[in-house]
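Here the complex is missing one protein chain, while the rest keep their positions.
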Amino acid sequence: MTVVTALIVLGVLALAFGLVLGFAAVRFRVESDPIVDQIDALLPQTQCGQCGYPGCRPYAEAIANGDEINKCPPGGQATINALADLMGVEAKPLDSAHGEEDVKKVAVIREDECIGCTKCIQACPVDAILGAAKQMHTVIAHECTGCDLCVEPCPVDCIDMVPVPVRPDNWQWDLQQIPVKNVESSH
Amino acid sequence: MSTYKELTWQGLWNNNPALVQLLGLCPLLAVTATVTNALGLGLATLLVLVGSNITVSLVREFVPKEIRIPVFVMVIATFVTVIQLLMNAYVYGLYQALGIFIPLIVTNCAIIGRAEAYASKSPWHHAAFDGLMMGLGFTLVLVLLGGIREIIGNGTLFDGANLLLGEWAAGLRIELFTVDYPLLLAILPPGAFIVMGFIIAGKNWIDQYRAARAEKPEKVVTRARVTSQ
Amino acid sequence: MTFKIAASPHTHQRRTTQQVMRWVYFALIPGVLAQTYFFGFGVYIQLALALLTAWVAEGLCMRMRGRPIGHAWQDHTAIVTAVLLAVSIPALAPWWIIVMGTAFAIVVVKHVYGGVGQNLFNPAMAGYVLLLVSFPVQMTSWPIPAELAQIQVSITDTINLIFTGFTSAGYNLEQLRMGIDGMTMATPLDSLRNDLNHQLTLTEALNKPIFGDIAGIGWAWVNLAFLAGGLVLIKQKIISWHIPGGLLVGLLVPSAIYWLFNPDQAITPMLHLLSGATMLGAFFIATDPVTAATSNKGRWVFGLLVGFIVFAIRTWGGYPDAVAFAVLLANMCVPIIDRYTQPVAYGHGGRS
Amino acid sequence: MSAATKAIEAGHIWTFPGGIHPPERKDRSNTTPIEVLPLAKQFIVPIKQHSGPVGDLLVAVGDNVKAGQPLTQVGINNALPVHVPTSGTVSAIGPGRIAHPSGLTDTVITIDADGNDEFYSFTPLADYTTLSRAELLDRIRQAGVAGLGGAGFPTAQKLALQRPLDYLIINGVECEPYISADDRLMREHAQTIIDGTEILLHIAGCEKALIAIEANKPEAIAAFEALLPNYPQLALRVVPTKYPSGGEKQLIQLLTGRQVPSRGLPIDVGLVMQNVGTAFAVAQAVLNGKPLIERVVTVTGDNIAKPGNYWVRIGTTVAELLNQCGFNPVADSKQEQRVIMGGPMMGFTLPDLDVPVVKITNCILVPSNQELAPAAEEMNCIRCGACADVCPAQLLPQQMQWLAKAKDYDGLEQQNLFDCIECGACAYVCPSEIPLVHYYRKAKAEIRNIAREKAKAEVARERFEARQERLEREKQERLERHRKAAEARKKAQAEAVAQGGDNPQDAVQAAIARAKARKAAQAAAAAKQNQEGDDE
Partner (left out) sequence: MILKSMQRNGLILAGFAVIATFLVVMTSLLTKSEIERQQQQELLRVLNQIIPASKHNNDLYDSCTLISHPDLGVQPRRVYRALVDGQPTAAAMEVTAPNGYSGAIHLLVAMNVDGSVAGVRTLQHQETPGLGDKIELRKNDWILSFNGQRVNGTDDTRWAVKRDDGMFDQFTGATITPRAVVQAVKRAAIVFEKEQQAWFTAPANCHAPADTINTVGEPQ
């Protein structure tokens, strides 16, 4: 008798909880911001492809599907840490096979050498190069992400990647970096 | 074959439930005052882990996502209760030694953790092996912790092993030293936390040391051309 | 000549950590002298052992961590830890007690957590608790205060007791304690609790010779000496008055209420204040800046909490004194205290 | 009238939390009148000496210019112009070191003085009330007046905000040690300052001004007390000596008990504040039409032979100034000399002496290493909380220090990092000598940088997506074109077949079939090989 009672009681309890869970599963489903968008928002959007994917969004999709989070040199450790936070995994050092973290750079075209081939214009992922066939090209510096994808296609090697200049308004208070003048003591 | 190697490595070291996942710490810290107790709990956990992993893996096809947790808990609780009853009936001496720990296993998150993280996604033989290795990893840490605490706090090793392993094991007891005033802290709960902290630190230190020594694999990554479709 | 680049401000008040710490251990001197007077020369040996151990442990830790050793010795924080632990343990405790406790305090409680400023728990008190739970016998064997002792333990005997466990005549500490007048000399708090537990009334319990007019003989003076040192620290603005104030209020108010309702079975408020480690705890231990709350409001809460836990453990707990446990428990609460007592920053709706 | 307003009217002085009392050492420079120094040979005028946009150049190299002539123009972006300090020739325009903690370069205009000091023509104004508010503001802007107290915010811009105002506060507190420029200015030119204050009141459309002076400047207080009875709308407030009571937010709290909301402006609580030096410059600009080409600078410190206050033309190099005041650098060649622009609490050190004096330069401090010992090595924080006790903004400096070291920028913003006014009180009292303010500045710069990068990434993403869309569209268009062309071809063929010709399609079909057969055979062979491999 106790056997049957136990079976009935637990069976009914389980049925009831199952019903509740089934109801809750449908009723309270939360539509969250898709994880890919959240990852994409953390990536630096340089669209440089150093991660092995054509652009930041494809890499975001790859991370959502379980790829490593340490393949983005432009984002550097800060991005890796933010991704680790988001994905609930441990932060790793940047995978050096994809490149090293570097200072921010922009592309500059040595305009007198440019032959106007438009190859760099096609290579630029963010349309930051202006110019037309047979005309001199130029980089819109504040739109350039520093991806350096335009450097290789240039047939005359007239594109340089130069570090973003430090100005008083974006200076990071590195007191050690200030060159100090030496004065010969008059005494 | 490499799956098994990977599972072994994961269970014993890389993803050790006690050292890395930090799961099941509550029974772990509570019962590791001696090696014997540690070994007992470890073996019981191992047994339940293998059983529950196999069962969860076998039923995974029929369990919808929404109710998987209650089902897993039920599977584990059934396993624990059945094992407890069987031990009580047929190996009474062992049951007496382990009695209070066995119900604790139900609440051991290492087990439900494996059910959720691995067994519910893998074929039964892999799940079984995973359970075995995770259980073994857990047991090893338990025994290590129990050993350290017993040595420091009691000056002995394998004290009371005969209760767990039978009369022959009475000879295993090693009296390392006797002091008038043992360092009680080691066998009190705070001692468990402190020793556990040092074991985890030691594991991390070994990992870092190995990582520093390991040669970086030469890997060539082809950079994607974002714009050359 | 070169031009120097430096971050502002370019001027500094110049009260260094070292100076702060020096004030703390100078302020401990009255207490140490009082302890020596009542409990004998052993106090100095404990101090010497603690300092030596702290010095060695600090040096070894810094070396292992690959940090400059000189730094750690210079900031004098290890000295304060060592002195606090040394004055907390019984004067005739065996040498390995203080050595183990100090080493634990410095190595595990301080350096494992990252060294100066990083520790969650008060190192001296964590060391004390380690010793208390592990070696309850040695840690509760306080010598009989000088005024009551019928024989004076000589310097040779003190040294022998600490280093070998036996006096030159071959008595151990237990025999010495039990044998003199056939009576166990527990600390005032211990004795009182024991008697109250055995259904004696307060008046009966206070009849024991260990109690003087206001509180325990010897102990009251030691507490007053620590109080004096503590007041100097407040005067010198080394510590703020909030934590000691909170602690004493947190101890006094509940104990007074409990005593009023329960006059026969409660420890009197005066005894609470002048027994055990109350004053040492209030002015020197709970005020350790590293492990206490930061804002003044937080310090108040922290002090009150320590005081209340001391009262609670002394009244209902398993140990006669509780300052160490109370401080450690309150240390754990510091992050949450800090969180809820964070001052309202300028421009965030606060009123001046 | 509410109780609070009554209290303000009655002259009640509130308090602010924290604060410190560092040695003042103002008597070294404030005992002698403001002196005028001989003109330098060369002047360096940075085109940006204020916060906000810079104006376009009005001069070219080789131009002869006169003192007070504008070098840049207001233009369409409402920039603040800079002016020629003395007559001479523009000898260079290009990058040069500017007066900024970074020691970085920016565009500077170099003027070789001709020694005649001829002035450009100014138009004095007899009665400023005849001009409209906009005209008055333009006059102030054209004169290049920026806040002389520190931040260099364009004065006209500050006054242009039209919101109901309760009080105008004239800040003559000058709480930072050593500096006495405002002190001397108030003693010697109280009347001009009052004139300027009246103009400011008129422009701001405000009834009443409070002039605040710190209690340690009795002579300045006396100077104002002598004049103020004639000006019922002006009231003097003496505030207790404590650093940083001259901070804008702290002074507001002292005088009115109000707090400027976080990230807000004084105008949000019905107040506007101007420095006494600014009031003086406004009077000059409006009444005399004279632009801001000189200011009072305190030159002081143990290593200065002739400490005092000087009228210094903007653009004078620090080297020139020190030369004239007698600079005795530290004797030991191994030692380093600090030359601080600003005071000991908030000033910054200069990497060399070619830096010019600019509109916001109130002090050049050249201390010996004995009077202001250089910072000792940073030690570990012991969480003593002394910093929190002195913080005038009620922040938790040590908490922010840990967060800054951990680069936890979210945590820092939660701790209200941006409410820190960088007064340096916390670092002053820190027993571990941690350069706390430096950590906050770095963190602030980094947070701003991250925000900039974030915004830039957002733009890059949009541009990338727009480009992808464009390429996709172009591809579709191309395919569509091909499809149309193929259809046209097919149609033509069909017509050709219908007309009885050979079907060229047959030959193509045969070729495709052959290729397919070859591929299938290859695939089969590969599959077989794979299977064998597996069996091994």
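By written order: A, B, C and D. Residues from 1 in each chain.
Basically, a residue touches a chain if its C-beta (ideal position, glycine included) is under 8 Å from a C-beta of that chain, and two chains touch if they have at least 3 such contacts.
Since the structure is predicted, the reported quantities are computational estimates derived from the model, not experimental observations.
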Next item on the list: With the full complex in mind, choose from B:26, B:82 or B:176 the residue touching the hidden chain.
Entry: B:82
Note to self: Residue by residue, what part of subunit B touches the chain that was omitted?
What the structure shows: 33-34, 59, 62-64, 66-67, 70-71, 74-75, 77-78, 81-82, 85-86, 88-90, 92, 96, 153-154, 160, 180-182, 184, 187-188
Next item on the list: Against the chain that's been left off, what residues of subunit A make contact? List them.
Entry: 2-3, 6-7, 10-19, 21-23, 25-27
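FYI, only the chains that are shown with their structure count from here on.
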Item checked: Intercentroid distance (Cα basis), subunit C paired with subunit B, Å -> 40
Next item on the list: Find the geometric centre of each of subunit C and subunit D from their Cα atoms only, then give the gap between the two centres in Å, rounded to an integer.
Entry: 51
Notebook entry, point to check: Between subunit B and subunit D, what's the gap in Å when you average each chain's C-alpha atoms?
Noted result: 60
Item checked: subunit C: positions in contact with at least two other chains -> 1-7
Note to self: Give the residues of subunit D touching no fewer than two other chains, as numbers and ranges.
What the structure shows: 103, 329, 333, 351-353, 438, 441
Item checked: subunit C residues touching subunit B - in the complex, by the definition given at the top -> 108, 112, 130, 133-135, 137-138
Margin query: Under the stated contact criterion, what part of subunit A meets subunit D in this complex?
Written below: 40, 43-47, 55-56, 78, 125-128, 142-143, 145, 166-168, 170-173, 175, 178-181, 183, 185, 187
Notebook entry, point to check: Can you list the subunit A residues touching subunit C in their complex?
Noted result: 175-176, 178, 180-185
